[in-house]
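Omission of a single protein chain aside, the complex is shown with its protein chains in their original locations.
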Amino acid sequence: MRTIQTPDAPPHTGPVPQAVEAGGWIFVSALFGADPQGHAIPEDARGEAEQLFANLTAILAAADADLSHVVRVGIVMRNLQRDRPEFNKVWAEQFGDHRPARSAIEATDFGRAGENARYLLEVTAYRG
Amino acid sequence: MRTIQTPDAPPHTGPVPQAVEAGGWIFVSALFGADPQGHAIPEDARGEAEQLFANLTAILAAADADLSHVVRVGIVMRNLQRDRPEFNKVWAEQFGDHRPARSAIEATDFGRAGENARYLLEVTAYRG
Partner (left out) sequence: MRTIQTPDAPPHTGPVPQAVEAGGWIFVSALFGADPQGHAIPEDARGEAEQLFANLTAILAAADADLSHVVRVGIVMRNLQRDRPEFNKVWAEQFGDHRPARSAIEATDFGRAGENARYLLEVTAYRG
């Protein structure tokens, strides 16, 4: 098992890696649309979704992979009905013709208190 | 990575496949107990759980697999205490002696607004 870390995506607090790789599979830890340096969450949903994909792209690159290797995305939103339409637009722009499996649920909290994060992604990729 | 699609299970709205296959593993997107044609959710919990398994069976068949290949099921319910007993009966009938790993949580929403869906499954299968 190999730990993936890059300064081009936000670090986690505590002993949590950005991702790990084992047996050709990449597991990305809870991914937020925070700025890699200042750690702020963008004020608008589109900005947050775009930063989310920028962070994911950076982490995958550090694992010698890209968005075309993503096989599964678990999406958690604080307000699904409100924030899904904008997320889906950015998803389509970023993934293009690539079609990972996905599911989306709403949760009351996912660990960025006081920051109003809208989205958390849990991503699995396969490099083979 | 291969995208799995079958007319025998409900399609997703937007660019979401029913499932993908990579490296012998099958990842099924958010699975609902909706009718493949009319997309309605059955009125009773048993009917919805049975349709859920019918949809899963159809998707796995399109990936050259069946229920005996399922290794992990993540279950999301809108009302766990109310709807789990009926779900568990159908689970036992459908899986028989097969024993996938599973977990179940309750969520306030999982994306079928106004339809009163009780269940969402996230399924991983291994064909080898």
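Structure notes:
Labels for the chains are A and B, by order of writing; each one numbers its residues from 1.
As a working rule, contacts are C-beta pairs under 8 Å (C-beta built on N, C-alpha and C of every residue); 3 or more make two chains touch, one makes a residue touch a chain.
Just so you know, these numbers come straight off a predicted model, no measurement behind them.
Touching the missing chain, out of A:28, A:45, A:90 or A:104, is residue A:28.
Of B:10, B:33, B:74 or B:111, it is B:74 that touches the chain left out of the display. Touch with the chain that is not drawn comes from one residue among A:35, A:83 or A:122, which is A:122. In the full complex, subunit B contacts the hidden chain through residues 24-25, 68-69, 71-72, 74, 80-81, 84, 88, 91-92, 95, 99-108, 124, 126, 128. Residue-level contact of subunit A with the missing chain is found at 1, 3, 14-17, 19-20, 22-23, 25, 27-30, 76, 107-111, 113, 120, 122.
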